[in-house]
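Contents: one structure, followed by commentary.
Of the protein chains in this complex, one is absent; all others appear in place.
== chain A ==
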Amino acid sequence: MTRFLARRLLNYVVLLGLASFLTFTLTSMTFSPLDSLLERNPRPPQAVIDAKAAELNLDKPIPVRYGDWVAGAVRGDFGTTVGGQPVTDELWRRIGVSLRLVIIGSIVGTFLGVVAGAWGAVRQYRLSDRVITTLALLTLSAPTFVIANLLILAALNVNSFLGLQVFEYTGETSSDAVGGGWNQFVDRLQHLVLPTFTLALGAIAGFSRYQRNAMLDVLSQDFIRTARAKGLTRRRALFKHGLRTALIPMATLFAYGVGGLFTGAVFVEKIFGWHGIGEWFVQGIGSQDTNIVVAITVFTGVTVLLAGLLSDVLYAALDPRVRVS
C-alpha cells in the first residue's frame, strides 16, 4: 500500500511539474503584460517601459524565466504580480476564501447526492425516482451561472415577500455587520447559503445519477439475494451489503468532481462577489499576469491530485480486494 501510494505520488509530482511548465510557456508566449503601460495615454517614457520589462524578466528567454520561477516555487515563493505585489500572500488569502466556499458545498452535495441516488435506485421507476432523475438531469443541463442567477431571483422574491433581508447575495460579509460574535456569525451564514447551495446543487445532481446507476447494478447482484435469503432485513441488506459496495466507484468520481468544483467556484465567486481563487484567475488573465495564472494552475493541480490520492485511499478502505492484493 505504501509503495503503491509512493509511486502514485511520484507520478503526480512529475505531472504537476509538466502542467506548470506547459502553462508557464503558454502564458509567457501569449501574454503581453506591458499592455497596461503601453496603452496608457499619454504613453509613459520608453525608459519606464524598459525598466518594467527588466523587472518582469521579459528580456530573458522563456526557459530561463521558468527556471527562475521553479527555483522560487520550490521555496514557496511564486514571484510577484505585474503590479509588484507578492503572489504567495494573496494566494493563501484567496485559498482561504475559496475553501470556505467549496468545502461545505462539496460535503453537503456529495452526501445528499449519494442519498438521493441510492434512494432512487431502491424505488426504481416509482414516482419519486422519476422526479429525482428528471430534476437531476435538469440541474446538470443548467450551467452554474444560470443556477446561481435563478437562486438570486428566487431569494429576491423571498426577501421581498417576507420584507426581510434573509438571503444576501453580494460578498462574504456585510461591511455594516457590527456587534457581537453572534451577529457576525449570522451575517456570514446569510452570505454563505446561496453560493454554497449553488455549488451543492450541481454536486447533488451529478452524484445522484452515478450513485443510482451503481446502486442498480449492485441490487441485481446475487449477493443481495443471498443476504436477504439468509434472513437479513431489507434495510440491512440494502445498506450494509448494497450501498457499501455501490459506494466504491463513487470514490473515483469524487476525485474528478473536485476539479469540476473549482471550475464551478469561478462562476459562483464572480456572481456572488467573493474574492477567491476563481475571481483572481479571471483578473489574472485580464491583466495578462503569468505568475498569477501559473500559481493558480499549481494550486488546482495540487488539489486535483490530492483528491486523486484521497480517492485511492478511500477506494482501498471501501474495497477489501485492493487491500489484500
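Note that in this section a contact is a pair of C-beta atoms (placed from the backbone, for glycine too) under 8 Å apart; a residue touches a chain by one contact, two chains touch by 3 or more; residues count from 1.
Convention: contacts and distances are computed from a predicted model.
*Asks:* Mind telling me which option in "diguanylate cyclase", "Lipoprotein", "Oligopeptide transport system permease protein OppC" or "NADH dehydrogenase" is what UniProt lists for the chain we can't see?
*Replies:* "Oligopeptide transport system permease protein OppC"
*Asks:* Have a look at A:Ala51, A:Ile103, A:Leu138 or A:Val186 and name the one touching the chain we're not showing.
*Replies:* Looking across A:Ala51, A:Ile103, A:Leu138 or A:Val186, the contact with the absent chain belongs to A:Leu138.
*Asks:* Looking at A:Thr23, A:Thr88, A:Thr110 or A:Ser311, which makes contact with the chain not pictured?
*Replies:* A:Thr23
*Asks:* Which of A:Ala71, A:Val146, A:Leu162 or A:Ala317 sits in contact with the chain that's absent?
*Replies:* A:Val146
*Asks:* State which residues belonging to chain A touch the missing partner chain.
*Replies:* 11-12, 15-16, 18-19, 22-23, 26-27, 30-31, 124-126, 137-138, 140-146, 149-150, 152-153, 156, 213, 216, 220, 259, 263, 266-267, 270-271, 281-282, 285, 293, 296-297, 300-301, 304-305
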